[in-house]
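What follows is a short report on a single structure.
Every protein chain but one is kept in place in this view of the complex.
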């Protein structure tokens, strides 16, 4: 079942080591089939170079395995929360990519410093609040998802397709699994730029909001004019 | 038309990912045929690995497309302003290369710290002033070019073949498109060196101006003695 | 003798340049056959690309060469101390990998800042005290091992499979030589993350100890649930 989606999820997972977002098995990508309410995700602890499409477990939105021999990623419950809360997303990715993880470990949002950021993320990339001891002890992975959703209470996840989780690392999403990974690659680059921008200019203010609007809307929404007419440059 | 120039512009664009100046489609190179007043430029949003010479649109200096099926780079208007204002340049390149982008986001000129800088850039590499809300709202890309030209009011663009645009990233130019890219590669290296020089020595002063003169003039102008007699080592 | 173990030690040594932990001959891996009390180790000063299994000397736990034409690593005495003091380890690795060496040269323990650390190291990665002039003058390499053991007086080397040696660099260990190298790769990544975390947040506190417990125990011990049932994810 879901052969085509499995192939897409496999390719998106293989992009992680290729783009230097992971070493060993430090990341996982999933995708959802919205009609059937089924999710395909990387199996836990399996090296990318050994993955075959048939290795990818299929689970329902309650976390029950519908197909597959292998255990799904230990982060599966977080992915499921995001699919339920963010109805327009089709793929989710979690890694420990270095630059995003540094901001996560410093427990800080990534500030909006320039047009590279503005081209893809419509404002600061938030950092979640810490989980409570009780949230860590019980249903930890589900609660990680819940705290992400709580962080986006007043934010549009389609305009800011990523977050850093407190003391942990980044989660990203997109309209499909490859787009989610592209957002992860770009957020990693933005996180690096922001680190050095602040080193060069410790009291740097956020970029001008007119310029932020200009760049985000040049690439997104109905008046976008970047790219070719046949392309949809959306998250 | 302009087959030879298209091939040169293609090769110069391919140099961007090869030299690690760009990821995805984050950069564009153009060249001008001065006799015909026509510019060849990368099409917007097309991945480098798929580019063919015939994909490259040809435009006139008013921005009208003369040939080609694809939209030109969204930054085309900036390139055109530079060709009109700087009569000796033959190629222009814009990227979001990381080290230059960090200085741009910090809204700072790149100081002249050593002979690596002096070999290619005859003094500080300036940062443009911020655009006004009105300049952002109307003809944004043209105004980006205008503010670069304004920045070079008292500077020679042949001696300082690059700039960082406030909250954005670098533009470079040269006598031809490959030379423009070479200047971009070198400015990226210089931007990196300057960041760490300043970290090591926060109150570092600019280099001695005699040494700056010596190194720049060792490589440029009529008394240059670097390289072989058959080579012209100009920007 | 010990042909299978030699092959494993060779492969683990080859992993060092492949994972960017060493340049030239700046690292060595060994393994122990606990039944026979014999250790296989890299020969001193031999480039990795020229190593053959038969080049690897075999030594006993007193440092006597039992087989082989080449001198064992100059750090052999340190490896032997660790095998004698830490009975559950099967492999030891020493490198001058850059990020760990920076913490070693700064004479600082690597703080526990996030889940990447917690997944593999159950608390701070300690730095040894400086050796005394006498300890340096006599049996220097043995004393380097002794000061590591002293540092782990109140620590479990199975839960924290690595250390930085004061003014020197990292040592790591694991249940076998490849696992020791994996721990070295991961410690290098953690050391890098910790450097930048602290730069971003100079007064960063250690991570919440509930989260540390959660992540370490999710991957280690009898209630671990990361990975596939057939996998043992131990150090």
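Per-chain residue numbering starts at 1, and chain names A, B and C are given in the order in which the chains are listed.
Operating definition for what follows: a contact is a pair of C-beta atoms (placed from the backbone, for glycine too) under 8 Å apart; a residue touches a chain by one contact, two chains touch by 3 or more.
A quick note: this is a predicted structure, and the numbers were derived from the prediction, not measured.
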item	value
Touch partners, limited to displayed chains, of the chain removed from view	B, C
Hidden-chain contact residue, picked from the options C:11, C:36, C:167 or C:206	C:167
Residues of chain B in contact with the chain not shown	113-116, 182, 185-186, 189, 192-194, 196-197, 199-201, 204, 207-208, 210-211, 214, 218, 225-229, 231, 233
Sites on chain C contacted by the missing partner chain, in the whole complex	23-24, 26, 43-46, 70-71, 74, 96, 98-99, 101-108, 130-131, 133, 136-137, 140, 167-169, 195, 198-199
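Note that only the chains that are shown with their structure count from here on.
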item	value
Touch-based graph of the chains, sorted into line, ring, star, complete or other	line
Degree value of the rotation bringing chain A onto chain C, based on Cα positions, nearest 5	90
Where chain A and chain C are represented by their mean Cα positions, the distance between them in whole Å	33
Chain centre separation (chain B, chain C; CA means) in Å	47
Touching two or more other chains - residues of chain A	199
